[in-house]
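Here the complex is missing a single protein chain, while all its other protein chains stay put.
For clarity, chains are labelled A, B and C in written order, and residue numbers in each chain start from 1.
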Amino acid sequence: MGQKVMEERKASKRCGGVLPFIIGFLATCVLGWAVLPGLFYVEVEQPFKFSHTIHVEGQGMDCESCHFFRDDGSYAGFPTNEGCAECHAVDPEEAMEAIAEAGIDANDYDAIMKAEIGAIEDNLASESDENKQAEREYIVKYLIQGKEVPWLNYQYQPDNVYFSHKAHEGLDIAELAEMKKELSSVVDSAVFEGEAPEQNCNLCHLKDIDKNDTPPAFQQNILSGYSKMTMKMWKCERCHALKGQPNACYTCHK
Amino acid sequence: MSVARRAFIQMSVGATVGILFTPTVWTALDDVSIWTQNWPWIPSLKYGEVKGVPTVSKMCESGCAVKVRTVAGEAFGTEGNMDNPLSGGGICPLCANGVQVMNSPTRIKAPMLNGKEISWDDANKLVSEKLAAAGSKVAVISGDQTGTVNEVFSGLLASQGSDAFYSMPSDMQAADKAWTGLMGGSGQIGYDMENADVVLLAGADALESWGPTVANMKAFANNENGKFIFAGPMQTRTASVTSKWVPVPAEGMAAFTLGITYYVLQAGKSVPAADFDQFKAMVISGYTPAKVEAATGVKADAMAEIAKQLLAADNPVVVPGGSVAANGAAFALNLLLGGAMKVLPEFGKAVETAMTRSEMLKQDILKGVSADVLMVYEANPFYALPEQVKGAFTVAFDSVETETTAAADLVLPTPHAYERADDLATPYGVASATYSLGVPVSKPTLNVMNAADFVLGLADLGFENFDEVLEAKVTAVGADMDELAEGAAYVLEESADVSGVTLAASVLGKAAVPVKGTGAVALAPYTLLNVGTANQATTPNAPCTISNNQLIGDNMVVMMASATAKKLGVGVGSKVKLSGGNGDCEALVQVFEGVLPGVVAAPLGMGHTVGDEFSKGKGDNVYKILTVSSEAAAGASTWAGSTVNVAKI
Amino acid sequence: MDSKLFPEGTQRCSLGQFSIWMAFLFAVFAWGFYGAVLVLYNGIGTTGLDNYFGFGAWITFDLAVIALGAGAFFTGLLKYILKIKQLEKIINLTVIVGFCCYAGAMLVLVLDVGQPTRAWFGYWHPNVHSMLTEVIFCITCYLTVLIIEFVPLILEQKQLNKIPFIHALAHNMHVNMALFAGIGAFLSTFHQGSLGGMYGVLIGRPFAFREGFFIWPWTFFLFVLSAVGSGPVFTVLVATLMEKLTGKKLVDFKTKALMGKIAGSMLCVYLFFKILDTWAWANGYLPSVGLTFDDMFHGFIYGKWLMFSEIILCGVVPAIMLVTPSIRNRPGLLYTAAILDCIGVSLNRYIFTVQTIAFPVMPFDSWQLYYPNWVEYATSIMIIAFGFIVISLSYRYLPVFPLETKLNYQSGK
Partner (left out) sequence: MQTKEFKIQWGMVIDIDKCTGCGACMVGCQVENNIAPMTKKDPYNYVQALTTDRDDAANKLKTLTWMNVYELTNGETFPNHETAYLPRPCMQCGNPACVPVCPVVATEKNEEGGIVSQIYPRCIGCRYCMAACPYHARYFNWFDPLWPEGMDKGLSPSTSVRPRGVVEKCSFCHSRYLDAKDKARQDGDDPMNLADGAYNTACADICPTKAITFGDLNNPEHKVHELAKSKNSYRLLEKLGLAPQVYYMSEREWVRELGDNNNADGGGHGAPSKSHG
């Protein structure tokens, strides 16, 4: 029977040995690099179109007017209705009454938006119809309902992570540029190109979001549910190590 | 074996190796490891600005000055209020759970008439009719000892021509009956435990349940060199930190105090009171240490020792707990010692027609209440005093379901303390008159109304709503609304006039004689805040703080010294039935040597039949077995001296 | 009916009879499975475990079966590496028993860890300082080895073996079996040890803590020795039980006696050190942390009798019986000794698991009682049922016992 084995060995020689192996190898390599990674994400749109351009360039607001540090050093990431209402001066009660008068169910958003309620329309700030509609959406669905906007956070981190913006405030892009090689797997090297802005937001957040008009879709991982831009722990650790910062669990976990 | 199959195998092997050279597998594994952390049914947290909003909590009897912690406007926790002398940073275990109670499913969601939901307007009409019909046969029972809401209720009573304002039995009431009743004093008694050098807690479990507990504990903590002595039938939590525990039966507390007074008088102390000589004669003849020892079992030299310390002290104070007589005796002793007992003036009223606090404390609820219309405000008499309280038509104001709301005809939900404006005026026992204001922290989510607002809708007391009443009160107090709203308390360092105060010699002489029931063993009921009070059941997070000395499983635990257990023929874990008063209780026996032999100690506040799963059916209700005996001489009723029979089951 | 599947030249009971037996086993299994579902769906609170007893019946069961399963690696070691020919008569069985024990242990662990979906973190985020990491590594690897050792036996099934490829495969695997036996022996020795190490390193638990050699506390070595001192005779007991159930002779007594002798001698070595260790612990370590030997025991449930019956009655006694030829060679006595031996090692694992954490280290703390509830029993019994099922099937369809035909059908010739 040992002899039988020998024959089989020969057989394998005859049909070219490693070729099938190589074919299989290359095939999956290509798949694994080019195709498969993309299949792990689905695109989810933001609640409505928020344009940074309009607010920054149009209204000349600066980042701090919405994104600022509180006195206790915590960071106010997304603005609250309270903040927005300073400009979008629609009086919720007035609007609600008007809606009631118009005989529309307060939860039937589309109807409300179609009805072009004066109390709302008169206070719209935008010019173009598209922007008007976006603003209308915000006011009808959230502001007058007293609901905060459920923004999708591109940098979403779970409850067990404690991220301190304050601690990272001092990071200087120009400085970091020196170690952009080491950081290449953590920070998109495009960030380091050109004149470095005084804020370092680009390091982790959407690059130049302040110049963005239509927020990009939120790419959600189908397994973990996290954002594609969510920084994985190893990235945090890499940068901490490079900057000589501690990597103990409790540095970032709660 | 065919070539095709072999080739296929080789290709698959190649494919497998290949995929391992791409990030796919590894990132996927990483995502999977994150997936194992995502449990859809585990609630996620809310983020935003974190604040501490000062207000008052009325869950414990004296009320706590607290800061409610909120995140993005949502209340989540309670902490102490450093700026308020009532707290100094600490709070009691009940108030610590305030937010959880506020969000509890046992909150009453809307006005209910005999179990059916009705509108506030209908409730208003209904009650107005009932009041009109009842005329002066209206009574109010209030569970709030310190709120101006009482003035509104008493204003309503006045407009009905009734004076039937009842408060739940409390040390404050006993003290007032002794001070303004027997001794003809005015104002309210307070104790400066923080600056006293010797503090004799004569029956006052001051560091656990008596009086302004948190303020007492703060005083205890700040009083570095003061010597605290606890006298009482059991080694309470208070006794575990005082430098000495003097075992004294509850009914013997007055005699014990007079026994000490004897030595103080012998030492030549006196006061310019009209009946001083009579008092002295009474004590010297009737309460010689020998007699007291015979009557109470407290060794004469023990009293001599305490007297010595009190006399040696610069600023001693005796803090009474229990019967009116015990309070009277202690006040007399304090006057003789001239120490850290304070007499605080009462703040001005907001509602002219309302009674003073002292007047509100006059009615004796233990003697029984019966009225055509009975209004119960955040009190639970149908749990603590089921025998005594009757109402043809009962209106219960409360924020959570209790035995009382269950028994009431009309239930009117009040906002939780953190959802309403409220105030807290000089809780009994604090060293100086103190006024704190509570502002609403959260918006009410249920169909509730502040009881005072409802009452103001029934009778014209010259106020639109309770906020106006509070403004008037603040003005009457002479405080600054804004400062109060920021959490600072208004403190008045004046003290009331004590000239013309007598020592109630004639009454005390008789009232101090120990009167004991006929049961086999004396009953020492005690209160632990985490277990609950007469009005407030234990809270969601508190049960795991309740020791096996109070509750095992669903069984109440009563404690007694091994000697007592031996005498009763019971041991650790034996199930017993305690019968006394007009009822009986079931309990497990725990041997605890910190109980006076011949006494069984039982925790109050358990055995609820209505409420959430944290209190309902847990333990048994000791109020059922308390005996109401009348202090004939003092013209008051007391639970002190209750006895029970213990039967093994 | 299924007679074509039987091993060469053997007879088996009727399929009907066999199905009834299987039905019974599956019924027991199903009961345990219900318990398992409750645990996985409701949480481990369903069991009798609590804050004082994070380890309990399950861990004890795991340690016991793993110790008893040690027959597999040790016999393998002796047969393939030390070339003790005699043992090939029972080696197959040792492999199957080993497989059942380890697979069973793994199943129980799935229930015992609170987050089974994260069990693989032991590989993904290993902590090299933890004895338990070592255990996770070795047990998983060794289970793989056992499977590899089990496979050829399955491939030798009469019908399968007719397929040339499978035949060849089986053959080749047999050729390399010595290698696997070697790896197995290594892995198994290690985790038997690290299981002991798990307790020995508990500096906060005076009952279990031991000094040691390099990173390994003495318990590390004691667990290895006690395992090899009991594993072989457990296999003997299984074989004997099978003989009783099937009414056939499966292994010649000579082999059994040899296994007994092996176990016996190892047991003697073990006990020598065990007694030494216990003495040193009681007189050296305990006093150093302000404790006495008596403090370690409490009432009946946690009484001294446990330790004494472990070391004397179920240790010294069987050891003597097994090393004394005159006793060892009497079947009845051999089996008695074997049973005592197995009880002894199980008892040892129980004491190290439960008594260790039952002892209240804080003076003001108190002894608490631990009762495993039905869920723990049921799931453990499920594992035993699983073992019975595997062994029954193997016996019926696989050539487990080389001597079976000789001992039963050709006797007299």
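As a working rule, a residue touches a chain if its C-beta (ideal position, glycine included) is under 8 Å from a C-beta of that chain, and two chains touch if they have at least 3 such contacts.
Bear in mind the structure is a predicted one, so any value in this text is a computation, not a measurement.
In terms of the touch definition stated at the top, the absent chain reaches A, B, C within the entire complex. Across C:D2, C:E211 or C:D365, the single residue that touches the chain missing here is C:D365.
Screening C:M177, C:V201 or C:M242 for touch with the missing chain picks out C:V201.
Mapped onto chain A, contacts with the missing chain fall at residues 69, 71-74, 158-160, 162, 164, 166-167, 169, 246, 248-251, 253-254. Considering the complete assembly, chain B touches the hidden chain via residues 34, 36-37, 39, 41-47, 50, 69, 71, 74-80, 89-93, 96-97, 99-100, 102-105, 207-208, 213-214, 217-218, 220-221, 235, 237-241, 245, 247, 528-530, 539-549, 551-554, 561-563, 592-597, 612-614, 618. Taking the whole complex into account, chain C touches the unshown chain at residues 37-38, 41-46, 49-52, 54-55, 112-115, 118-119, 121-122, 124-127, 129-133, 135-136, 198, 201-206, 286-292, 295, 356-357, 360-366, 368.
In this section, only the chains that are shown with their structure count from here on.
Of all chains displayed, B has the C-alpha centre closest to the centre of the whole protein C-alpha set. For the pair chain A and chain C, the distance between mean C-alpha positions equals 53 Å.
Within chain C, the positions touching two or more other chains are listed as 164.
Residue positions 1 of chain B each touch two or more of the other chains. Chain A meets chain B in the complex at residues 8, 11-12, 14-15, 17-18, 20-29, 31-33, 36-37, 40, 70, 72, 74, 76, 80, 148, 158-160, 221, 223-226, 232.
Listed in rising order, the residues of chain C touching chain B in the complex are 115, 117-118, 121, 124, 164-165.
Listed in rising order, the residues of chain B touching chain A in the complex are 1, 3, 6-8, 10-19, 21-25, 27-28, 30-32, 34-35, 37-38, 44-45, 48-50, 72.
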